[in-house]
Structure formats: C-alpha cells, structure tokens
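My questions all concern the structure below.
Removed from the display is one protein chain of the complex; every other protein chain stays in position.
Order of writing sets the chain letters: A, B and C. Residues in each chain are counted from 1.
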Amino acid sequence: MRLRVGCAFEYDTAWATPAVMLVQPHPDNPSPVVQESWTAEPLLDSHEYRDSFDNRCRRFTLPSGTTTLRYDALVDISDEPDEVEPTATQFAVEDLPDDVLVYTLASRYCLSDALSATAWHLFGESPLGWARVQAVCDWLNQHIRYGLYSTPLTTAVDVYVAQGGMCRDFAHLAVTFCRALNIPARYVFGYMPDVSLPPPYPPMDFHAWFEVYLCGPQGGRWYTFDARFNRPLIGRIPIGHGRDAVDVAMMTTYGAAQFRQMTVWCDVVGDEHPPTLITSAPADCADTTAGQVIDRPAQ
Amino acid sequence: MRLRVGCAFEYDTAWATPAVMLVQPHPDNPSPVVQESWTAEPLLDSHEYRDSFDNRCRRFTLPSGTTTLRYDALVDISDEPDEVEPTATQFAVEDLPDDVLVYTLASRYCLSDALSATAWHLFGESPLGWARVQAVCDWLNQHIRYGLYSTPLTTAVDVYVAQGGMCRDFAHLAVTFCRALNIPARYVFGYMPDVSLPPPYPPMDFHAWFEVYLCGPQGGRWYTFDARFNRPLIGRIPIGHGRDAVDVAMMTTYGAAQFRQMTVWCDVVGDEHPPTLITSAPADCADTTAGQVIDRPAQ
Amino acid sequence: MRLRVGCAFEYDTAWATPAVMLVQPHPDNPSPVVQESWTAEPLLDSHEYRDSFDNRCRRFTLPSGTTTLRYDALVDISDEPDEVEPTATQFAVEDLPDDVLVYTLASRYCLSDALSATAWHLFGESPLGWARVQAVCDWLNQHIRYGLYSTPLTTAVDVYVAQGGMCRDFAHLAVTFCRALNIPARYVFGYMPDVSLPPPYPPMDFHAWFEVYLCGPQGGRWYTFDARFNRPLIGRIPIGHGRDAVDVAMMTTYGAAQFRQMTVWCDVVGDEHPPTLITSAPADCADTTAGQVIDRPAQ
Partner (left out) sequence: MRLRVGCAFEYDTAWATPAVMLVQPHPDNPSPVVQESWTAEPLLDSHEYRDSFDNRCRRFTLPSGTTTLRYDALVDISDEPDEVEPTATQFAVEDLPDDVLVYTLASRYCLSDALSATAWHLFGESPLGWARVQAVCDWLNQHIRYGLYSTPLTTAVDVYVAQGGMCRDFAHLAVTFCRALNIPARYVFGYMPDVSLPPPYPPMDFHAWFEVYLCGPQGGRWYTFDARFNRPLIGRIPIGHGRDAVDVAMMTTYGAAQFRQMTVWCDVVGDEHPPTLITSAPADCADTTAGQVIDRPAQ
C-alpha cells in the first residue's frame, strides 16, 4: 500500500534562529521511502545528519520573518499490522547486549528510578516477557485517561499521579514501567495513518508509541507496543526513537521562533483527503511534536 | 607525577545479581594509565565494553554472598592545573558540530527546559563564552551550600530551590544552566586527588565536575569546569562522562545488592596514606557514586 | 465613590452538585456595602456561613441542568490608594500575637519551608519591616513574568522556578518569601477596579494580592501589598483572605459541574460599561477564581 505522508510547519521569527527538524522516516523503517522532498520557503540551506540513534535530523537556520518548512514523501507500507509475538521471552539482564543496557536507565521524562517500587508492585506478579509488557499496556489503557492536557515538562511521574495524558505521555509511562522492570524500552515517534480502519481514513497526525527489546524466534529485537491504542495497527512509519521525547523533538529551535501552524498528511495514494491543519493549540496527538518544540532565547 | 588510584567495593547479595561498574579512567583521559588491574573476590567472569560515550564499563554478575570488587592503577598525571582559557569563545549554535548538539538538551537530572527563564535572567547579561561559564560557576559557588544531603532522585531544579547539594548536584545545576544558555555541557565523574595542595595530600574521594564545549585557540573542544571548588585543580582523572549522572553510575546493580562499604585511594606514589574508607553513609563527594547505585529487584 | 460590583457565573451539571461560593465582600472590608443581592436562576435555597477566616461563604446545591449565579452590590469605596507606611516595623517573632503565628507556616501553595534558604539569600540583607516586604515585591515585579499560564496545582516553588505566573501566583510567591522571613503573610482575593486611572475605567476582573502583619503607628495590623502591580491602587474590595488560594476559592463544587462562563463587573456608578465576559479560557487574573474551582466526582 502506497502512502503519501508529510507535514508543513510555519514559523515566524524576529531574527535568524538555528533549528533542527526531525520528520523524515527512520532509516531502519521497514517501509521503503519511494520518493521524498524537503523544502523551505523562502529557500534556505540545510544539511542532514544522523544523531546517535541514527535519526535523520535536518539542520538549518530560520531567517527572520515567516518560514514554511515542508516534507513530503511516498512510502510503501506493509499492510500487516504490528507484529504480535506472545512467545517472545524476556532476556535475563546478564544476557542483554551491551548497547541495549542504556534503555534500562532513567531519562528526562521516564523516571524509572522514582517509579520502581510502583512498577514491581503492579507488574511483579505478571508472567515475564511479552505478557508483562502487555500487562503494562493494559494497565495504562484502563487507568490513564487519554486527552488530559500535558506540558513539555510533564514526566511519567506526573502522568501516573494525574492518571491522564496524551499519546506522548502514555509512551513515557509505559517505557518507565518497562525499564523499572529491567525490560529495555525506547520511545518512538512517527506517522500513524491507522489504515486498519476501512477507507476513507480519518485525518491523521503524528503519534508516539514505544518499543521493547525481547527475545523472539530469531533472537533479540525491538517489538512495537502502543499503550494508547493497545491493539495492533497498520501503517506506522517511525521517524525517530530515543530514550524519550527529548531525543526525538520534531522541531528544536534555538531562539524565540513562533510556531504558527502545522499541517500533517498521511493518505493512501488515490485516496487523499484534506490534510489535518493544526495551529498553536494542537489537537490530539500533536502535542507529541508541538510540545517538544524547545524555544530558547537566541544568542 | 605518578599516582596510585583505585577503589574497592564490598557487596552482599542474596542471589546472583547482574552489575555494571564504571571505575576505570576514560580512554580520552590525557594521563597515561601505566598499569591497572580489576579483580574480584571471589573470582568472577567479567568483560569490558564501551558505552556510547566511550566509557569503559565492566560487566559481570555478583554471585550470592559477599563480593569485593577492586580496581587499582598507576597513572602518570600532569602537574598542570585545569586549563584556563578566558579567550575561548562560544559557538553560535549553527556552528556547533552535529554530534555536540545533544549536550544542549535536557536530561534526567539536568532540567534545562524548566530552568531556562532563570538561566537567562541570571546570566543573560554576562559576556559570552568562557566568561559566561565562569559566571555560572561563580553564582553556584556563592549561592549553593555545599553539604546539603541529596538523594538519587534530586534534580537540578531541586538543587536550585533548596540552594544546597553535593558535588554531583553542583555539576548538575551548572550543566543545566549552560545548556539553557545554549552552551553544550556534559557531566564528568572521576578521581580527584587535588595535588595542588602541598603534601601530605588529604584523603580523597570520587568527585563530579563538568565540561563545556567552547572554541579555543585550536578550535572546538571540551573544557573542564568545577562549580564546587571553582578554581583550577591538579590531578583530575576522568572516569566517565555523559549527559548527567545517570550515564556514569559508578555501579549499577540489577537486583537487591547490599552496598556494604567502599574504599577509595588516590596517592602520589611514594606518599601513600591509608585509603579512605566509606561505608553506607558516604561522606563528602562519595554520594556521587553511592547515590547512583541503582537497585532493582532481580528477575 | 460608589461602585457597582458583582459577577455572574453559569454552570452546567448533570446532577445535583453541592457548592460553596465566595464572592461577597469580607465583613472587615472598610468600604461599606450599601446594598447587595445574591440570586440564582433557577431559584435555589442557599445559606451564608462564615468560615474560620470570617469569609462570607454561600452554600447551596446546583440542580441538574444550567444554573446562573449572580451577585450584585453597591459599595462606597474610599478614594484613597493603598496605605503606604514605610515606618511600619517588623515584629520580633516573640512579640507576634498568638493567633497570627499560623501565618508564618507553610501552606498548600506557599511552600515557605522549601524556599527558606532562597528567601534568606535574596532578602536577608534588606532592612527589616516595610522595606523588606517592599524588597520582596520589587524582586517579584522584576523577575516574574506576568501572564505565564499556571494551573490549579501550581505552587510558589513552581512559580519561582518558571519565573512566571498570574496574579494568584505572584501573591503566593510573595506570601511564601514573607513567611520564610518570619513575616506573617496572608493571601487576599477580591474585586479590583483600579480607579486610580482616569475614567472611563478599563474592564476589570477579580484580582489576588496579599497582606502582611506589621507594627504601624497604632500597633499591629495587616497591610496591603501587591507584587503584581507593585504600586498603591485605589478601590480594592477584599472578598476573602486565608492561608492561600485553597481557602478562598471563588467557587468550590463537589462534583462534575461544568463552568460555562463568568461575567464580572466593577464600575463607578454613573459610569457603567459592559461587564467583562470571561468564558472557559479565563483571561488575565480570572485564573484566580476559575483556577480554584475544585471539581470532584459527585457521590
């Protein structure tokens, strides 16, 4: 199935403002990117680099005035839903690969140290491996209200206490519990068309979910989980992953750039509908992205 | 000047407990390690790996019972104090190397997003570059009381609010302010004999400080700063660096290992004095390390 | 000068919801209430009681459906601005009246224990008494940005860290610093027409400020301070005071009442202009009140 995915952001700045944008699918994304373009209006120089998670970051400087940044791609996605592998087992910690250990540690939003006792209390009796991660997702799905407003400072502890949040917050709390349980977990951010529903597909948006490292039939690998929807979906296109949302901000601006509006699209080719328009009060999961915009006074 | 440095840790565990230990000098350490040994009693298998910061992590499994882990090395240190380069300038953000950008982001303990307004209010008027980092150190030295008890959950915001902490907390808050000001900063942990004092040298300990990325006469590099002591010292031997203390825990145990006692030494060869013995109520800077021990129920 | 002050609130509820409303001027208010009415549509039973701060609380049960609550009064205010008494001295703690001591303690939003070191660091050198309280107000006025969104959970520590807030937050942080400095301080909420400006007066709103207990020419009494505006104003009509905003919520509903809209008026008689209409996204200082609405699931 061929999807057209992309987004356009509009910013106003009073002076030249360096920025990094992360909207291009991750190179490990199994869905081939058939064609893509990244453009800016007015024209500006940019270069792509890979961060330590191999995310494809685009770096440039916003000129003063209004700038529109636009990414557009054709992606051939599988029509298979997220893999479900209930027999995947949990690695004993001593058997985890060295480079995976970092995903058992606490991070900015995933305070697995603070919620350690809670995690063991809630999930310490559930079967190890896939079932334990599923128990985490089930718990979140039942206990955390979707839609509670959160801020760029909201941590997994805040989400746990308030019992509510956006998709980003669901992912953070799920990652936190998994790490506390010694299951390596990382945060993922991407396009999520959900073509598991019949067409015409609803307007879509960016979304956040998470992955855990388990031992499947072919050995260790990362498996997709989604505590927000808590069912296999079709069509995820991961853009970035990292320890948590800090590492995959859709846009990081070093200075006082005004975020004006964002448009996102993700359509089956031949079935386009008007793209989702999101302005400064982002609806639904858009907080995943707008919330991560980091405005710093320019120097 | 040749130093003998090292440490011995004693742990009790009820069952086999995987662990990672970080006590060996960092490979980028300019002071040559002449000789070193890492031993355990009882004997156990271990292997060394480099994490993403190139820290030399040693990984093994503590058997049930009492285990003593011991690292001992001879290191030839320079007798030059920390470099002072007041002419080092600050990179415009757009000129920073790609791989340095991550050190402008918030992390578990360094909540540069939360303290952004404060950082700009306090330091936004100070001259850019070396002087601005020095202004951060001066402020901490004047405002933060050394010795206030902190916990493994204490963030830079907590330190700022309580106006007190240990060396680890000084480093976290300084890093936080620098990042908020768009100056890349990382946390460093190591041996700190302070041989700038006349012998006999006082008993020493582990210590935490920080580094910032500035543009010196030969271009961009990391410079050492120490908000706790706030003066150039002789003899730092960095063990690890990272985004914050999460990345350089001296010891990470995955299970309920009991930390019994720690001994640290760092002496000029020919001038040995009894090593510092630190037990479960660590004095001075030892919290840098004991505080980072992460105990997780074993699985 | 005769003012017409009042407000109207509109609520929707799915079932009968007990509530307490606090909008009537405090009995200690020096400005005589010439005439007042409290009405509800549809009609409902209510009674007035005095809480432990002598605030005039009105208690009733919202029926299911839409209810409009309306308070309207004529008040003769003095045309004198807030009293300025720079010679007022600070009581030694041992000389404070017994019943004033409680205003030196921490409360829900005023974490004077957490900010004790900060308060002494910032203000410990300023002259005692009136000048010290003024120093607190000056500091807030210079350091805290007015207008930063806060929530019903925002404490004085949060305001201090974020360096921003609404009028309620200014009052909380000022009270916090004063208490940490052993100066009794309480939170005040009321109508604030600011008739110190020439007519026609701007639309007004509820406002929050604070009072401290100092020793003036006639002995101990409460003096008005306002860290938000930081200059003497004419026309304050206090509604309630307490330890902090918890004690003077304009409306407390025990159940899921939907706050639809609020209208506030405060006009010089003969100079009425259209009342301020505030809906679910309250502007300016209205957060003082809407923010304090406490929704609890009905039982």
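As a working rule, contacts are C-beta pairs under 8 Å (C-beta built on N, C-alpha and C of every residue); 3 or more make two chains touch, one makes a residue touch a chain.
None of the values given here were measured: they were computed from a predicted structure.
The missing chain, though absent from the display, is touched by one residue of A:Leu74, A:Ala92 or A:Ala114; that residue is A:Ala114.
Within the whole complex, the absent chain has one touching residue among C:Thr67, C:Ser107 or C:Gln163, and that is C:Ser107. In the complete complex, the residue from C:Thr61, C:Asn141 or C:Thr263 that touches the missing chain is C:Thr61.
Listed by residue number, the positions of chain A touching the unshown chain are 114-115, 117-118, 121, 143, 145, 157, 160-164. Although one chain is hidden here, its contacts on chain C can still be listed: residues 18, 20, 49, 51-52, 57, 59, 61, 90, 92-94, 98-99, 101-102, 104-108, 111, 113-114, 116, 120, 124, 128, 152-153, 180-182, 246-247, 252, 254, 294, 296-297, 299.
What we mean here is this: only the chains that are shown with their structure count from here on.
Averaged C-alpha coordinates put the centre of chain A at 42 Å from the centre of chain C. Separating the CA-averaged centres of chain A and chain B is a span of 31 Å. For the pair chain B and chain C, the distance between C-alpha centroids works out to 47 Å.
Looking at chain A, one finds that none of its residues touch two or more other chains.
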